[in-house]
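Here it is, the structure in full.
Only a single protein chain was left out; the remaining protein chains are all shown in position.
Moving on, here comes chain A:
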């Protein structure tokens, strides 16, 4: 840097300060360069992705031969047949199938228990937002008639000390057992029957058959709550005396009291090491057997990469399954992404022609695939909503993933099904054996990563760069504006002393306004709690009410604070007030984004991509129109467009339209989306309410600033 040369001559100002001053004085070009670099770096991520590798040597996946034989598979087939026959025979009682499962479990010498739960419906608890799920929230709307029964079988490891356990989860709906669910139970059963005789087992195995009639997640979550944070004193409104149905639950246990293997109380088996959720997709995907991995838990938390690596390794190298992670399908055939891919490919070719050592650049098709996967990985992490029942485990720091196996052809043919169960079972067996080998909890590999394909990932060190580049201009521009605002007040020689005093505190006025907007953001994000209390409302109505209430609350807040929303006539010293307002806005946005990056990085990354341009560009329209040059007019139109697009509901509709289609979108959808966010305690909801919305509103405020 050229400034360094001067350091010897001018020791008064140190180089670092000088660099800062330089950056601030060139904030326009710096911010432009940083922002563009940030976007380019984001686009480069699929290129920079590394191949995954198994970091923990103790896992040793695939080092042992599979022990699961056709013998176990035929047992599983019998089990599936019994289960589906039962479905055909007696439509009346779903309890029969649970009984059957328990019988099969206890025949394997497993300890069997039933866990009865009342499903918890999503509710917005503003005060419980960040608290852990064990805070004793008791369902208020659970009724006697609606309860689910989970069946849990535990194999105690022979010679094990019982300190740790591995959990297998198979969700199924006892009211309507589909073939896919039955097969997933069959796979779990084949593995379970193998493990009941396995001598190498060091950790206990829990097979948890979740009753998914009220949703897979709620069944798993309620069992985990009981496992990890039980409430001993039963003070619910749902007591056993008032419920007739509890007798059917008791009756469930009656027939099964087989030599002490089953009794009513809840069973535990040590600290959970990992959990696998097994699902089987009903319809096949024509080409080959494939495996979908879902890993995202709440607030963008991911399981340890090693868990995905084992599954990936075993599925690809041992069982020959085609492995998949979620993709944004709409991105796959977007022309611009293809263009970017082709550009990167040709750049890579040029680089390689210069020096064959530079392994830069991947084929365009691969790039597009990677980008689509990365986008979906970012999106689902950013959303903060778990993508399956495995999310419940992550809340208790247990690594878990959902494996969805989809067969090539329909599973109705028995021979085909046998082979399918054998493959699935061997995969699960291998994964369990690997985890069983591990003496420690998963800690060796990454927890913060984005997947660009099942075998490639972008680690935190790399994906932080685009974000840092995106938000870097914010403090620089804020400092520039601040110095600008404080220096360019009109020099009035008579009131210089007063002015100097007034000048240094001027930003407080703007800070107050910014604070009011942020308060408003908090109020807006709390409003749904009260709207939920209203009976019989449609999402559309709720949304409209919410909008009105928000606008009204903004007016009230300004009325209370005694600060005019729009200064009617800007006096001469107030003229540059908007710069100081913008400066404070930008700094709060920066703080908000930085905080969010700690909580949920993906949200912060997407949020930065959206909010940073308008924060940088915002400038009163009046000034731009007065100037009447093509540049200012372009900027004004850009500002208007961005201001419109970034209004959260509009942004939601546009994104939804871009990734799905515009057909059938109505206003209520936004409400539904927001509802799902708060129901899952997603921090994204807080981000949208407390950071994005006020920042957007302040930018709009600056746009229409009279000066």
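Assume a contact is a pair of C-beta atoms (placed from the backbone, for glycine too) under 8 Å apart; a residue touches a chain by one contact, two chains touch by 3 or more; residues count from 1.
We adopt the following convention: contacts and distances are computed from a predicted model.
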Discussion item. For the chain not present in this complex, what protein name does its UniProt entry give, out of "AP complex subunit sigma", "GPI transamidase component PIG-T", "NADH dehydrogenase [ubiquinone] 1 alpha subcomplex subunit 13" or "Leukemia inhibitory factor receptor"?
Written reply: "GPI transamidase component PIG-T"
Worksheet entry | Residue among A:104, A:214 or A:367 that touches the chain left out of view | A:104
Worksheet, complete the sentence: Filtering A:232, A:505 or A:630 for touch with the omitted chain leaves A:232
Worksheet item: Which of A:85, A:288 or A:440 touches the chain that is not shown?
Response: A:440
Discussion item. In the whole complex, not just what's shown, which of A:146, A:271 or A:540 touches the removed chain?
Written reply: A:271
Item to complete: Using the touch definition up top, pick the residue from A:71, A:359 or A:413 that touches the left-out chain.
Response: A:71
Worksheet, complete the sentence: Those residues of chain A that touch the unshown chain are 2-3, 5-6, 8-14, 18, 21-22, 24-26, 28-29, 71, 75, 103-104, 107-109, 132, 134, 156, 158-164, 193, 199, 228-230, 232-234, 258-261, 265, 268, 270-271, 354-355, 395-397, 439-441, 443-444, 483-484, 487-488
